[in-house]
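As you look at this complex, bear in mind that one protein chain is not there, while each of the others sits in place.
Chain nomenclature is as follows: A and B, assigned in order of appearance, with residue numbering initiated at 1 for each chain independently.
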Amino acid sequence: MAAEPLLQVRDVARRFGGIVALDGVSLDVPAGIVFGLIGPNGSGKTTLLNIITGFVRADRGTVSFDGRPIRGLPSYRIARLGLSRTFQSSRCPQRMTVMENMLLAAANQSGESLGAAILQFRRVRAEERANLERAREILATVNLAAKVDELAGNLSGGQKKLLSLAQALMSEPKLILLDEPVAGVNPILVQEIGSVIRSLCDAGRNFLIVEHNMSFIRATCDRVAVLDTGRLIAEGEPDEVLARENVLRAYLARPTAEAPA
Amino acid sequence: MTEFLIYLATTGGIAAMLALSLNLQYGLAGLVNLGQIAFFMIGGYVSAIIVMLGGQTIAIGILGGTVAAALFGILMALPTARLRQDYWAISTLAAAEIVRLFFLNTAFGSPYFGQAFGIDGIPQPYRRAFTEAGLTTSNYNLFYLGLVLVSLLAIFLILRWLAGTPFGRTLKAIREGDHVPLALGKKVSGFRLRAMAIGGAVGGFAGALFAHYNAFINPEYFVPIETFIIWAMVILGGAGNFLGAVVGTVIITTIYNSTRFIASFASQRDLELTPIIGFIFEPRVLGPLRMVLIGLMILLVILYLPRGLVPERRRRYGR
Partner (left out) sequence: MLQVVIDGLIRTAELSLIAVGLTMVYGILRFGNFAHVEFATLGSFLVLPLAALGIAFPLAALLAIVATGLVGVLLDRAIFRRLRSAPPEMLMIASFALGIMIRESVRAIWGPSPYLYQLGVLRPIRIGDFGRITPIQIGIIVAAAVAILVFHALLSRTRLGTAMRATADNAPLAQASGINTERIIATVWLIGAGFGALGGVLVGLNTQVKADTGFALIVEVFAATILGGIGNPYGALLGAAIIGFAESISLAINWSPLLTWLGFEVRGFVFIPTGYKTAIPFAILILTLLVRPQGILGARR
């Protein structure tokens, strides 16, 4: 195992008015594995992802990624460092087609600058062609190849989640954060998403996944951490952690959350 | 009648530029700019001032007006990152009114230059050459129509091309919210800034062309309702489609100027015979009624045809 974890969260805290969303969370996400983050509804998982990716400011604590402190950087800068994320309610632009969504996601496009779009159109065109090829490959791995010209708004809920994942992959990130990638997805597609993530991990991609679906977590993650009311209460191998009594209690204490199955 | 049609086509062509500019801002980038008319005003005033008070050529005046409006666009874009969409929209309306109040209350040099009086005697490009060659005003108006249409075509092609570049694609993503583009590493504020700068430049250019065509401008020309008419053009034509903006301009310009057509159709006696129709066709009634009609059309389009007459096209990549 590498000496330095890929993502390091230290003592991060955040309140919203009277609500303590995160209360001193520290977490190390090493490279080379699929890391799961679970916890009942409202335990602060999304808030933690938002803080890591610069969408929400932390009240205190530090976050570093790939050896660099990133707390306080604007979110687009954090993304450019190789930290890509999806959103819990998948929000990829609905009035753009699947392929437009994918091309949008490519990093370092010179055609985004007006000067280059006008003066270096050859280079821009070559980039577009290369990105198009890569997008087709990624869409094939997530089984969306047949949908390239479909508007994202017309996809099913599961397909939207897959598109978000594919978008995240398109930017060639060092770490991918997924917020509930299989919530509301039919069981067959859940398995499929799980195996896509596993094979991507074996191919060298790193993941931090927030999820509720316990069988998905067991099948996909190498390691899990458990959040409860803003604190980490357990961390370790999925089977062992999910059997711990305090983890069970955290889930059972909330009638709304599904208990680990 | 032909004279009037040429006038209509020229001002319509200029309005189409404003619609294209708004389509870039709203149709592509989702920016609800309710102060579009300010670009037009700044372009016209700055160009006229540069030429008449600065003694520069008309070309430099038009360039100055274009740049000034682009800078104003950048200024308007600055708070977008921190403001909610509806707050920003109302502040664009306020910003445009501040610009108008500025020109309404400022005299440049003499009391007859600026303020409520406006600016009169704005020079027209190549006008003297036409007179010296013994050509008529009609000839000149035809020439100006050509100038406007060529400029319009150029703006149309450039903006449509821009929409297809990675730059335009990112704007389309931004119109549906900041989160996804930010998470994909796009500096959203920078994109909005550039969209507003380009929109401002096109609007300012149109304003300068108008000032040098009409030879007279006045703060009354730039009231908020004018912005709404441009909106009507874009919504009716189909937001996100540049051809739609032009189609919308043609339809709205026709309705807007229909008063004069109708007046020449119906004879006075017809109007006196039927009291209701006579009432409707009274100019003081007809003027407001055409605005009601435009408003109604927009509502119907939003309710029943939300993508407009010429819907946005998707680029196809399927093999």
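Definition applied: contacts are C-beta pairs under 8 Å (C-beta built on N, C-alpha and C of every residue); 3 or more make two chains touch, one makes a residue touch a chain.
Computed from a predicted model, the values in this text were never measured in an experiment.
Shown chains touched by the hidden chain across the complete assembly: B.
The chain omitted from view is touched by exactly one of B:F72, B:W231 or B:Y256, namely B:W231. Take chain B: the residues that touch the chain left off the picture are 26, 30, 32, 34, 79, 82-91, 93-95, 97-98, 101-102, 104-105, 224-225, 228, 231-232, 235, 284-285, 287-289, 291-292, 294-296, 298-299, 302-303, 306.
Definition applied: only the chains that are shown with their structure count from here on.
Annotation: 43 Å between the Cα-based centres of chain A and chain B.
Across the complex, chain B is touched by residues 53, 55, 74-77, 79-80, 84-87, 91-97, 99-101, 103-105, 107, 109-114, 117, 124, 128, 132, 148-149, 151, 167, 171 of chain A. Across the complex, chain A is touched by residues 162, 165-167, 169-170, 172-173, 175-177, 179-188, 191, 194, 240, 312, 314-318 of chain B.
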